[in-house]
Every structure is written in structure tokens, then in C-alpha cells.
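Got a structure for you, written out below as C-alpha cells; questions coming shortly.
Here the complex is missing one protein chain, while the rest keep their positions.
== subunit A ==
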Amino acid sequence: MQTSQAETPAPADKKSKAKRPIIDCDIHQISGLEEIKPYLPRHYRELVEAYGPAYPGGMHFNGGVGGRMADAYPEEGGRAGSDLALMQRQHLDRYNVAYGILTGEGYGIQATINYDYAAATCSAINDYTIEHWLSRDSRLRGSVMIPKQEPRLAAKEIDRVGGRADMVQVIVCNGATLPYGNRYYDPIYEACVRHNLPFTIHVGLEGEGINSPPTGAGYVTNYIETRCARPSTMAAHLASFIFEGVFERFPTLRVVLQEAGVLWLAPLLWKMDQEWKGLRVQTPWVRKRPSEYFREHVRVTTQPIDETPNRAIFDSLLDSIHADETLMYCSDYPHWDYDSPKQALPKLADGLADRVYYDNAAELYGLPPREKEAEG
């Protein structure tokens, strides 16, 4: 639906809307072994130099070129997502990105059974991100990578760097050993609440390493199947949060769902509300309609935005998920399924566009309010 059928598509920069400031909630700075090695303690540095990273990931072929936009590789060589200047030129400056939330790469470390190595690697990623990205562009904010498979070590890492003003959320992969509402993870949520950081679930690592299979029916063959299965994993996490009572135990906790799509949430909310009417007695600690917890505690980022058969369905589903409160734009730069700030979403009404492209994220992450566009 978002596809322009015109022979000559609209140019990328068309008058006033180019000036709309944007908060992009998912930008991937590279954070692979080469980048973080200097930040590892000697023991692990020597091991990875001798052997390599030793964590899972890459079970399927990704899309694009190495999983990246083919035009995001620096011309002078190097890897996509490694060059701040290119990111500024190609994305931040070009689209008036006021703030960009960096989400890193290589969540494989969150699927290894070696907890201590996972913790050391997460610390290295965070230190690298602070020094090489956050300190070099004041628009950027970071995500705390945690060894989520060992919640006590995860909480320790959140306490170590989560108090920084430039770290604005805690990030985990969608693939997990237990759904995220399980009380096993409580030390993580206690730390999130201590530092007022949202807990963000980003797709990836489903079925890899120690994580559970990517579908309830088992493993799938092709990457496209994995992509199609991601919403079901994320739906399981969301239902788990609500029905295990996480939001009752942690009334200020916020959760962000990232990159599993958006519009599937509408029928899930309807279903949860419907089931709750008859089954509420089994989870009486769930005091409100499930969709109310969603509205109050959960945010969802746009990319990859679902393409519907027509505009009416799109608008109706956006209404159903309370997009004016819950939806936040993101691009996924420089990954191959990048969503252009200008053309990924159909044109939204001005008020809604302000909420989706800026205000919802600013409120969640405590960023300065949007400056009114000068040209009106």
C-alpha cells in the first residue's frame, strides 16, 4: 500500500515535511567483535583472538547484502554501520533526525550459555558504544546491552551504565529461554525501574543458542519463515508480561516491542481482552483489561511497517493499537529492510505524525520536546 505506483516517484525531499524533526528509535551501530575487542578483559580478548566470537547467530541467510542496505557500505571500505560520518550524511542529517536511539548488533551474546563471557561482552559493547558513538554525536542515545540469560549479572550491568544520561533503555533479543513476563527476570526489571529505563525487545536470535525454537512448532528452514514467526514470539512475551502481572509488580516499567511488525497487535489486544473476561479468575492480579496495560506500559516501533491491502485497513488498525500513544517511528538503518522516514509510512494526519515521529519517543525516553516547525 505504501508503494507509489507513479512512473516518477515523488522526490525524497519535498518542502515542509522535510523539516519535521524525527526521533528514530532503532539505528544499528556496528558492535561486532572487531569493534569491541579492545574493551574486553584480557582473558576473553586472548580467547577471541585465538578463536573468534564463540556465540550463536546466523542460523539463516539474512536479506540484502550482509544483512545491510547495499548502499550503506562506506566507499572507502569498511562495514555498514561502522562509519559515523556516513550515517550522518545518509540518514541523520538528510532526514532531520533530532535523536537516534542506537540499538547495536550481535545479540548472539544474549544466547550463549557462558554467562560470564556474556556479561563481559555486554560491558564491552556498552563501553565501545559510549566512547565511539555517544560521545561523538550529541543526537545519539544508547541501549544497555545485558546478559539477559543471567538476570543478576544483567542487573549489575544496568547499574553500571544505566544511570548515564545518554543511555536510555535496556535491550534484549526476542529469542529467549523463558517468556519475559516470567519472574525469573525480575532482577532486570528492578534495575530498569531503578534507573527509569524502558525494557526493549528487539527481534533476533529466535531459536539460536540457548533460546527456544523460533516457533511453537519447531525450527523453520528459511529466513522469511523466521520473519513471519517473530510476531508470535513477541506476542508470547507481551501476554506473559500482562498475565504474569509484571506491570502490577513494576507499575512504572515500560516495554518497547521492536521490529516484529505492528498491526498484528490489534487482534492480539482484542483476543486478550476477550479471553480475560472468562479467565480473569485464574489471574486475578490482572486488574485491568489487558489492552489497558498495553496502552499504559507498552510502546511499539514502526519498522518494518506492515503494508496493508488498502489505506482504510491501515488506519483502522492504527486506531486499534492506540498509535497516537503507542507507536514510535524507527528506520532500522543501516539494515537491509530500512524504512525511509519519508516514504515507509503513508502520510499521517499532522497530529498523529507528530506523535509517531517524535512525541511518543520523546516522552518515553525523556528527550526534549519537539521544536515547532518554523514554516508551519
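FYI, contacts are C-beta pairs under 8 Å (C-beta built on N, C-alpha and C of every residue); 3 or more make two chains touch, one makes a residue touch a chain; residues count from 1.
Criterion: contacts and distances are computed from a predicted model.
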For this session: Among "MBOAT family O-acyltransferase", "Rieske (2Fe-2S) protein", "Biopolymer transporter ExbD" or "NfeD family protein", go ahead and choose the protein name stored in UniProt for the chain not displayed.
Result: "Rieske (2Fe-2S) protein"
Problem set entry | Full-complex contact with the absent chain, from A:63, A:187, A:213 or A:245 | A:63
Exercise. In the complete assembly, which of A:105, A:259 or A:339 touches the absent chain?
Worked result: A:339
For this session: Against the chain that's been left off, what residues of subunit A make contact? List them.
Result: 2-10, 12, 63-65, 69-71, 336-340, 342-344
